[in-house]
Every structure is written in structure tokens, then in C-alpha cells.
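All protein chains but one are shown in place.
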Amino acid sequence: MNAIAQAEPSATVAGSAPATPIVRTRGIHKVYGGTVHALKDINLEFKRGELTSLLGPSGCGKTTLLKIIAGLLEPTEGEVEVNGKPVTGPGPERAFVFQDFALMPWATVLRNAAFGLELQGVNRSEREERARHYVNEVGLSGFEDKYPHELSGGMRQRVGLARALAVDADVLLMDEPFSAVDEQTRRKFQEDLIHLRERENKTFILVTHSIEEAVYLSDRIVLLSPRPGRVGQVIDPEIERKGDPDAIRRAPEYLDLTDEIWRGLREYVE
Amino acid sequence: MYIRGIYVPQFVALLFWVVVWEIVGQFELLMLFPPFSEVVVAIGDVVTSPSFVDAAALTAYCYLAGLFLAVVVGISLGLLMGLVPAADKLLNMWINIFLSAPLSALVPVIMILFGMGQPTVIVTVFMFAVWIIALDARAGVQHVSTSLKEMALSFGASRTQRLKIILLSALPEILAGIRLGVIRGVKGVVIGQLLVSIIGVGALFSLYSQNFLMGHFWALILILFAFALSLAELIGRLEQRVEYYAGARH
Partner (left out) sequence: MTKTDTVPSAIAGGVTGGAMTRFAQMPVFWRLLSLALFFGAWELAGQSNFNAAFPTFTETFAAFVEMVLDGSMGAAYLRTIEPLIVGLAFSLGVGVAAGVAMGLRRDVEFLTLPIFITMQAAPMAALIPLITFVYGVGLASKVLAVVFLAMPVITINSYKAVRNVPGSLLDMTRSFMGSRWQQITRIILPAASPMMFAGIRLGVAEGFSGVVLAELLITPTGIGDLITYHRSVANFGHMYATIVSIVAFAVIAVSLLYHLETKLFRPEKRGQ
């Protein structure tokens, strides 16, 4: 069964993985313009090698929280720690995947994928070789010399993913990465992400508003409630993800949990 | 803008430049600029002179007449181009040519065709304003959402009703075009009178420069600038009131 724990400061849930936390947030508050309370007292731990989803209705501050972890926004109060060190800004151990892809329209797929390395000053042949590897990894080989406008939305997001993988960060922060992608592409992308996790030993933090997506992909789901954004529940779905990815969508645990989360979130929508 | 946490309003920047102008003028650093105080005094002089009142009336008349023509013709042209593809293909090139052409070079032609008087100035205003209005109206009509047009059709709207829907939903672009036309029209009314030079502010400019009245010259320029800026501001406000429903579209 699924272990469901009420939110409490640094909730550690007895799970199967003996993982240690790699990202930790302590008492995060975010207030916009002195009046809008976007986040309130967020205490979370993200374990190494796990995929955690931040799930909630729009306006619950989940993207704000992700950007605070990324170091792109500063919290009004509180602190983020990565590998035990407090975050003061973006760092090499974290890589961000953007909702709107954030690709440079004037650059090819290869240059876009290599851009993180380019900013680090890696020389051209090396960064292109590494970018080529990850472009291949995300299933875009043969498209290296195309420009973003020649690609579909799903393919563009794969470029964004390749760029984040290429810098070899420990933590991948994904901001609604599949929201601008059509349903079929989205499913394929989710399956590929499960495969990718088997090959790459990374920690993922994923923002999503899709219950199905969160249950399908996550080792842990953090439910955020809106206005002000607070941690509502932390859920550890125990779903077997080895084998056929399609089977997950038929598993009773998957269906039950989706239903249960929906019943919990319903009150915020009405 | 905040300087060390203290809010500094925008007019402070203008005040800064006025002070710089005054200093430049007082110490005669640049021949172009007489002291600002001198210009301010001259404004009173210029505004109260009878020739200024005449010039202002003439300028306003020519400007409004030319602009009215430009709006009517521009919107009609834009509608035509937006709705009839063949007209669009024929006219588009010319609209773009006239948009990037040095229109001042055409004023001598307008002068010999319409004489050295008001009609020339009116036509100049028209020529400066009409093309951008037509182009924006065309863009507005072409960007009306297909589903809105299909909605009108499926609910059995008549031809005039459909045209009304198209016009209303193209309104934000049309107004943007008119705003640009208003600004270009001011340039037209000034350039027209400068080149004709025997009527309106053109005559005043010649008078002031023949008598070396720098302060008066600048006073007239400042009045014209203020006129242009207030017009642009006014139409910008109007535009914002229309944008509230355009926001739903973009």
C-alpha cells in the first residue's frame, strides 16, 4: 500500500530506499510585493536518486519553490541546502529544464544542447562531443543541425533536457516540462524519462499540475495547497517501475492513488 | 526608480536636463542652446503674438483635416487589403514603399500640384499618416481569429454584422495604427509648413531665423514638441481603454 504521511517538518517517510537527502529546504517563505504570500513555511527533503514531484493546482507556488531551489529566486525567509551547503544562487550541481524550453532560436540543436558547457568555457570539440551524446540519449540523433523552429514542441523539450543532462549536474529541476506538449508526445516522453532514470543516476525534482503524471513518474509526491502555498501532504507511491512502462497505467496502485489525490485536491478547485 | 532605497519620480530626470540646458546656455557651451530661462520667457512672447494664434489655428486645421482624411482612407484601404487577397497583393508593395520612403522629397511635388497654401499642408499630413494606418488596419483584419469569424457565420450573422465583428476585433491594431499616424501626422504638418515656408509656423520659423531670435525659435519648437507629446499621450490612454478586451485575445 501507499504510505501517506501528514506533512511535518523534514518529513522522513520509511521507504525502501536508504537514500540520503541531497536537497533540503528549511522554513521557506516567499512574499511578493509585500502582500502576496506565495509560499509559507516549506520544509522538505529530497533524497538522492529519487524523483520528487511538486504537485498542486495553479497558483500554489510550485514553480516559485522550484526556482528558489534553483537559486533563480531568493526566498523571503528560509534557506535551501544542496549537499549540505546553503544555496546563494545557481550552482553546477543543479540544472534547470524550462517550461517554455528557453532555447535560442538562432542556434542549432547541437549548440543549444551544448550551451551550458559553452558557458562553463569547455572547448568546442569537447562540448560538442558531450552534447552529441546527450542529444542521442534523448532520442534526437540526426537533428543536431536543425533549428528549434524546425522541431515539434516535444522535440524542443528534449533539447532542453539534453542541455540539462550535458552539464552533468546531480539534480535536475524540471518546471512543467511536458505541459506545452501534446498528449501522445507527453506519454512517450514520460516513458522515456523512466528509462533515462535507469541509465542516469540523477535526482529529479519535477513541477507538474497533472496528477497522473506525478503518480506515474514519482518516488515521492509533495502536494502543495494554494494561497499561500503550503505542504499539504507527502505521498510515497510504491509502484514497480521496472519492466513495461505501459503496465504502470493499469496497475491498481496507480489508479487508486490517482483517485485518492484527486479527492484530496478537489476542495481547492471548487 | 529607487536610489539607495529612496523613490525618485521620473520628472526629476527632466528637471536634470533642464538644469543642464540652462548651464550650457548660460556659459554658451553649445551655440545651439540659448539659456532655458530665456526660452521660457520667449514662450510667453510667442504665445501672445497674433501671428502665433493665426499659425496655431492654421496648423490645427490642416492637421485635423489631413489626419481625418488619413484615418478614413487608411482604414478603408486596410479593410480592403485585409479582406480581398488580390487587392492586398497589388497594394502591399506600395504601402511598404511609402512607409520607408523619404516622404519629404515628395513635398515639392505636392507643392506644385496643390499650390503654396493649406491644401499642400493637408496633403502632406495625409501622406505621412495614411500608410501606417492602412498597414495596421490590414494586420488587424488579418489577425481576427478564424473561430470568431466562423462563430459569426454559424450563428447566421448577416454580412454587415460580420463586418462589424471584424472591425471591432481589429480595433486594437487600428488604434495602434492611428496612434502612429497621429505622431507621423505632426511631423507631416511641421515639414509641410517648413517647406511651404510662407504660411503658419513655417512663416514664423523663417521670421525668427531671419531676425536671429534664438529664444523664440526654441520656444516655438518646445510648443510643437509639447503638442506632439500630449497628442501621443492622449491617444495612448485611449488605446489602453480598448486593450482590456484585446488582452483576452493575445
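Should a chain be cited, it is by its letter among A and B, assigned in written order, with residues numbered from 1 in that chain.
Methods note: contacts are C-beta pairs under 8 Å (C-beta built on N, C-alpha and C of every residue); 3 or more make two chains touch, one makes a residue touch a chain.
Just so it is clear, the structure is predicted and the values come from calculations on it, not from any experiment.
S.K.: Pick out the residues on subunit A that sit against the missing chain.
M.R.: Residues in contact with the chain left out: 67, 70-72, 89-92, 94-96, 98-102, 104-106, 108, 115-116, 118-120, 147-149, 163, 167.
S.K.: Applying the definition given at the start, please give the residues of subunit B touching the unseen chain.
M.R.: With respect to the unshown chain, the touching residues of subunit B are 1, 3, 8, 10, 13-14, 16-17, 31-32, 85, 89-94, 97, 99-109, 112-113, 183, 186-187, 189-191, 194-195, 201, 205-206, 209, 212, 214, 217-218, 220-221, 224-225, 228-229, 232.
In the analysis below, only the chains that are shown with their structure count from here on.
S.K.: Nearest whole angstrom, what separates the Cα centre of subunit A from the Cα centre of subunit B?
M.R.: The mean C-alpha positions of subunit A and subunit B differ by 51 Å.
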